[in-house]
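Below are the structure tokens for one structure; questions will follow.
What you see is part of a larger complex, with each chain still in position.
Chain nomenclature is as follows: A, B and C, assigned in order of appearance, with residue numbering initiated at 1 for each chain independently.
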Amino acid sequence: MRMTVRIAVAGASGYAGGELLRLLLGHPDIEIGALTANSSAGDKLLQHQPHLLPLADRQLQDTTAETLKGHDVVFLALPHGHSAELAEQLGDDTVVIDCGADHRLTSADDWKRWYGGEHAGSWPYGLPELPGQRERLVGARRVAVPGCYPTVSSLALAPAVDLIEDEVVIVAVSGTSGAGKSLKPNLLGSEVMGSASAYGVGGAHRHTPEITQNLSAAAGRPIKVSFTPVLAPMSRGILATCTAQLKDASGVREAYEKAYANEPFVHVLPEGFWPTTNAVLGSNAVQMQVTVDSDLNRLVVVAAVDNLAKGTAGAAVQCMNLALGLPETTGLSTVGVAP
Amino acid sequence: MRMTVRIAVAGASGYAGGELLRLLLGHPDIEIGALTANSSAGDKLLQHQPHLLPLADRQLQDTTAETLKGHDVVFLALPHGHSAELAEQLGDDTVVIDCGADHRLTSADDWKRWYGGEHAGSWPYGLPELPGQRERLVGARRVAVPGCYPTVSSLALAPAVDLIEDEVVIVAVSGTSGAGKSLKPNLLGSEVMGSASAYGVGGAHRHTPEITQNLSAAAGRPIKVSFTPVLAPMSRGILATCTAQLKDASGVREAYEKAYANEPFVHVLPEGFWPTTNAVLGSNAVQMQVTVDSDLNRLVVVAAVDNLAKGTAGAAVQCMNLALGLPETTGLSTVGVAP
Amino acid sequence: MRMTVRIAVAGASGYAGGELLRLLLGHPDIEIGALTANSSAGDKLLQHQPHLLPLADRQLQDTTAETLKGHDVVFLALPHGHSAELAEQLGDDTVVIDCGADHRLTSADDWKRWYGGEHAGSWPYGLPELPGQRERLVGARRVAVPGCYPTVSSLALAPAVDLIEDEVVIVAVSGTSGAGKSLKPNLLGSEVMGSASAYGVGGAHRHTPEITQNLSAAAGRPIKVSFTPVLAPMSRGILATCTAQLKDASGVREAYEKAYANEPFVHVLPEGFWPTTNAVLGSNAVQMQVTVDSDLNRLVVVAAVDNLAKGTAGAAVQCMNLALGLPETTGLSTVGVAP
């Protein structure tokens, strides 16, 4: 006999919400309850998520505490600043998994500087593969799902923090779905296809303090992060190139293999293989390769993740499993959809 | 207690083989046995299918009857002309599901004209949604999986055969994975991206006689098929636009709704919605919409399918389920991976 | 000594306007005057057309008759319904080239049915390669530039009108720039990439009456047009597959070669070659191939055009050349940008 977990998704009309539902439809223990939206409330889900046929006729409801109450788990896929108030109203009976940024940063100063307004406090951080995080997620009632760039960047560099100098450089190529369904001219297909462009350059992207927080915590000392995101003509996927000066080039590969030996979703590829975003599309896997540029004594790690899956919704499901005491990999897969 | 079905895949290094394995990894009743290839025999699967992490270390074996023998089901994803001899050596203990063309055409003359050489005979045709086909597949020991274009074109037009004149026009836009991993200059990314091109124009594509066979059988009279495939810059997906002069424009929508009311994988969309290939990516679903151009009294049906999934490997799994007496939808999904 | 033609572009922030300016920057006889916009008036052009570096600092002005007056030629790249009033105010001193739909249709009834509102009358139709059109364009003061689909479809079928039955079927695969910079969810890169979709199905697209008008005029009898546009994941380019039942299959190729023997921009490819949209990207060329499906006695023509170039802005420049008595090919090219 299996228990059935009744879940709700707030923000079901967006990309993160859609991916949550795609994964939850394949999860054996889930019953899908309320689906909510803002401006799209009242619409059939088919209108926004035509790939989710089993839920095509579901009607989107307003995003209110009343609608979301009474579910075992509520997933929030909302713009930042909307989670804290809703979560308070839901009470501790309900596990709340927040795919937004509101409860990721531990420093109120960081929050104020990067997002503005008052800090809602931090929740257990949903990257169980980082040292010390999994324990905090088991049985948690609140989880802050990491940002997509912090997920792949932190996993790519955390095993090396003791071996590197204090500054890392990350350039991460991303598909456009990370920007959501925002109707901006630069996100139009005609603009995106055939083109690459950087944004948030010079330390301006809000994921920078989150990466800094993760790596500094792993290192036990401040790590400085130069982070540049680049938009590439693909819907999904992030390929992060992460480099740092090495203090000690010996033992690099071993450090990575040891760190992830027992992790079901993080794979250090055999030597000679390099990750591609296609290979992780739709999956919860992170594929990475690590090497040393011996002319420069510099570490270079390249890691691939699906920004919507392990980068957002897959991590959310993984955290739900941990929170509920289910096997961590339930409903998740390391098998990508390729080509 | 569940039975476990031990399967082998011949041609595991190609796109069809990779998609078979992706789906079979998610099938609850399957144990994956031998994986074979031709020129890639000896390689680790990771080298060819980096998205199939659970099988990364599997070694590809030679494609021989010896290797394939002793499995409950053998999937053949081979170039045409290679199936008949292998199948003979496997015997009737083994269910053989042929993703190639060898046993699709019922007419030896058609075979000779379109493929050349001797006709190996026809096997039960793996499109259970066509009238009369499902019965032939239940318990079958041999199945000919349809071509990708015939799958979507036949499903798009079969419900209307009694309402239309004898000639249909089909223009089907396809992703490039339908051409396989062949190293041809026109399939290079640099050539494909940003470009559309037709091929096999003027009735020259080998899927033409297969569509003709299906529609003529459904109609009980000869149907003439004008078929043009168009390559578009995407990896997967076929969008077929199918039109025919109507004898009778009344009852068109009803005919489609009736034909597919109980089909788990074929969905006639509500009025006002049009299919996209994204919405069926990675799934076994066919999404379609039907309308009448009333100025011309002409039927227009647009249908979307994933050429590798329901168009090849998904159909193969669906047929295996029928052949073995498993629930037809086991291990298959109508949920696409989008965006 | 060369004359210098001073031109203005209304709608300079859009895709058609941008392409006009790209071509006019390479035209030896042009001085670029006022650039106007609507909601973007006041902006620097760089903000909207970062590829037009020589005009980066130009400021967009309001689209008014006052701003446009006094130029030798005014190009209108505006939403439909805005051209007639502006053109009236400009007077006959100014050549007006309208890239919009307002003056393409000769029938007021057609206008009312397809666009609504009052018909502004028809102008000389800017497709000089159609029988009888070039003469009307020489010295014209007003020109209606054809729609992109009508351009390629009409050129693909006009040479055959005497050889075919009265109904044609056209399925045209198009890049997304044809939809302009409209901020619609289905035009977002995340939705478009990896996906094909049909729209305006069943004779609902506004280019249908324009194609019908062209082919019927060329035939001297009513031609019925089944037209389905399909959006593919590319920014530019249309590939049209055009078929019709043949009355007489002899002389097909000759008819095409004769029709376009002296046309600088329309190329019937040698047998065995098929057009691709890449090959005409950025150019004013139309590439086509013609064949007969002998099983069906059916004509199949495949033709490629750049929707923004020969499909819109290139045609506009070509028509300007004719109107002003310049050599027709000035500033235009048959050389595409590939790969």
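Things worth noting here:
Quick note on the criterion: a contact is a pair of C-beta atoms (placed from the backbone, for glycine too) under 8 Å apart; a residue touches a chain by one contact, two chains touch by 3 or more.
What you see is a predicted model, and the numbers here were worked out from it, not measured in a lab.
Oligomeric state of the entire complex in this file, given as copies of the one sequence with 3 shown: 4.
Following the convention adopted for this analysis, only the chains that are shown with their structure count from here on.
Counting the residue numbers that touch the partner chain, chain B and chain C have more than half of them in common. In this assembly, the chain whose C-alpha centre lies farthest from chain A is C. When chain A is laid over chain C using CA atoms, the rotation angle comes to 180 degrees (nearest 5).
Spacing of chain B relative to chain C, judged by their CA centroids, is 38 angstrom.
Here the CA centre of chain A is 45 Å from the CA centre of chain C. Looking at chain A, one finds that residues 15, 177, 193-194, 235 touch two or more other chains.
Touching chain B in their complex are the following residues of chain C: 167, 169, 171, 173, 175, 190-191, 193-199, 201-203, 224-226, 228, 230, 232-237, 239, 241, 243, 245, 274-279, 281, 289, 291-296, 298, 300, 302, 304, 338-339. Put simply, chain B touches chain A in their complex at residues 15, 18, 22, 25-26, 46-47, 49-54, 177, 193-194, 235-236, 267, 269-270, 273, 275-276, 278-283, 285, 287, 333-339.
Put simply, chain C touches chain A in their complex at residues 15, 175-177, 179, 181, 183-185, 187-194, 233-235.
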